[in-house]
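We show some of the complex, not the whole, and keep each chain where it was.
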Amino acid sequence: MEDNLHFDGAGKPRMVDVSRKHPTHRTATATGEIELGEKGLAALGSSGKGPVETTAALAGIQAAKRTWELIPLCHPLPLEKVDVVFDLCDATLRCTCTVKGEARTGFEMEAMTGAAIALLTVYDMLKAVDKGMTIGGIHLLEKTGGKSGDWKCAP
Amino acid sequence: MEDNLHFDGAGKPRMVDVSRKHPTHRTATATGEIELGEKGLAALGSSGKGPVETTAALAGIQAAKRTWELIPLCHPLPLEKVDVVFDLCDATLRCTCTVKGEARTGFEMEAMTGAAIALLTVYDMLKAVDKGMTIGGIHLLEKTGGKSGDWKCAP
Amino acid sequence: MEDNLHFDGAGKPRMVDVSRKHPTHRTATATGEIELGEKGLAALGSSGKGPVETTAALAGIQAAKRTWELIPLCHPLPLEKVDVVFDLCDATLRCTCTVKGEARTGFEMEAMTGAAIALLTVYDMLKAVDKGMTIGGIHLLEKTGGKSGDWKCAP
Amino acid sequence: MEDNLHFDGAGKPRMVDVSRKHPTHRTATATGEIELGEKGLAALGSSGKGPVETTAALAGIQAAKRTWELIPLCHPLPLEKVDVVFDLCDATLRCTCTVKGEARTGFEMEAMTGAAIALLTVYDMLKAVDKGMTIGGIHLLEKTGGKSGDWKCAP
């Protein structure tokens, strides 16, 4: 596992060599949330598919595709599906991003990046009414495929 | 204030018109953190300027410059300074990103995006030893400049 | 006027030198349309602010900001406003893109590129029901500002 | 076919899941044209391989490779060939873009985007002599490969 650390024993950053791995079907799902407060909640509206969620979902999908440009040591990967969904519970808007593809390494960073950029976009869409909103709880829910096998977040 | 919402009354997303504003000197500072856990903490090392922080700081600086590509309705802005610093307190690695520039609109999203991508890069660098780390507490600390004046996060 | 051609007398492409011009407030508006056909029209829906128009408007705004990356000899410009609107007339969906900013050269290409990418996105959103749709009529409606003054498309 | 629409029944944009498809060899060809007018025609020159066409062809090839960045719900695809050619007939400059590759989904948008950006570049190269030129007739000529089989534009 430590062979996959993104720096070597001498402290030099490195892109992990995945050339000896075989491509396998993989998925990764990450989640995160933003606390809206009263004003943000009012501006969001109640439909669940208004301009805030739509814009944020598109931003998350686009960012997931560009993860290899943003995270320095990530490999460029062929994404076959990105899904970004939102659920509102009280004043907490939760975003979940799922990525699928066939590759030599996993899509964890694509799912995490997609969720994070989607949530930042929600903040951007609503910050005119409330600059104090906080984004948190960004973590990996699960991943499937690959040599290390399936993994689920401890409940 | 609501004139600055990123969608109109009919629910259409819009890029806010800043052409009648005058450019002013502005700053924005955002922060966030990642909970490392024992394994992540051990892999991070203790120096505070090792490969994880260095790579993440550079990723945050680069992402701040690309905010207008990532957040759909952001304006392209001339960043004059981006600073990304890390502080370790117990197993929590805090990241703070400050952006400066002279522009017609603020650098809040640049600071938020810089902090978020820096923290995602920390996760990427260490996920080989622990996939369960959580990123949270991403929020704006303060901003200065612009017509709406200075703003500080409530303590 | 010929000094602004994007190639010299020897046939070498060139980026026009705008360094001796003064920045002025400018706008540019371009338009274009897509012929939808029955199936495309049915899939579009009637609301005028459904997922097709919303996604396409966002794509147009983002593309306008990236014009300097796409059109080889364009200058990077500080866009202060991008607006993409759609109007449906019978089976023709018209897209109009307006760009504003203060710069040494005009925003014509930003407006043209925004309209074109928005229309390509409409095609992409609907091509599952009709691959035969045609995009056309992409032209500049008007521009204001700059040394050469205002310009309007002949009616 | 409607499973491939880029939004679901509730009006939410979505990236189509292609993970269960097998990669096949595919091609797509799109075309479009720009009406030059007398001044544009004179500035273009007669060689057919001058700076306007060369710059525009390169811009089209580069844009085809970046289609997944421009069209929000497109998949990143491994292009194996992009060809952009121009034909001049009277004052109409026609551009045809062909893309090839092995993938789980088609290259229609890559061909359409390559043609559109090439034509916008022609406009940019010549707009100093004529701002009134119109780009039109952008449509798919044919595509081959994939589960839905070959398709040709009705004559």
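Structural remarks
Here the chain labels run A, B, C and D in written order, and each chain numbers its own residues starting at 1.
What we mean here is this: a contact is a pair of C-beta atoms (placed from the backbone, for glycine too) under 8 Å apart; a residue touches a chain by one contact, two chains touch by 3 or more.
In this text the structure is predicted, and so the values were computed from the model without any measurement.
Sequence-identical chains in the complete complex of this entry number 6, based on the file rather than the 4 shown.
As a convention for this text, only the chains that are shown with their structure count from here on.
Chains that touch both subunit B and subunit C are the following: A. The chains in contact with subunit C and with subunit D alike are A.
At the interface between subunit A and subunit D, two copies of one sequence, fewer than half of the residue numbers in use are shared by both copies. Inter-chain centre distance (subunit B to subunit D, centres taken as mean C-alpha positions): 36 Å. Note: centroid distance subunit A to subunit D, computed from Cα atoms, is 31 Å. Looking at subunit C, residues 51, 54-55, 58, 62, 66 sit in touch with two or more other chains. Viewed as a network of touching protein chains, the structure does not reduce to a path, ring, star or complete graph.
Pairs of chains in mutual contact: A-B, A-C, A-D, B-C, C-D. The part of subunit B that touches subunit A in the complex is made up of residues 1-7, 11-13, 32, 43, 45, 50-52, 54-55, 58-59, 62-63, 66, 70-74, 108-109, 112-113, 116-117, 120-121, 123-129, 131-140, 143, 151, 153-154. Across the complex, subunit A is touched by residues 10-19, 68-69, 72-73, 75-78, 104 of subunit D. Residues of subunit A that touch subunit D in their complex: 25, 49, 54, 57-58, 61-62, 65-66, 76, 78-83, 100-102.
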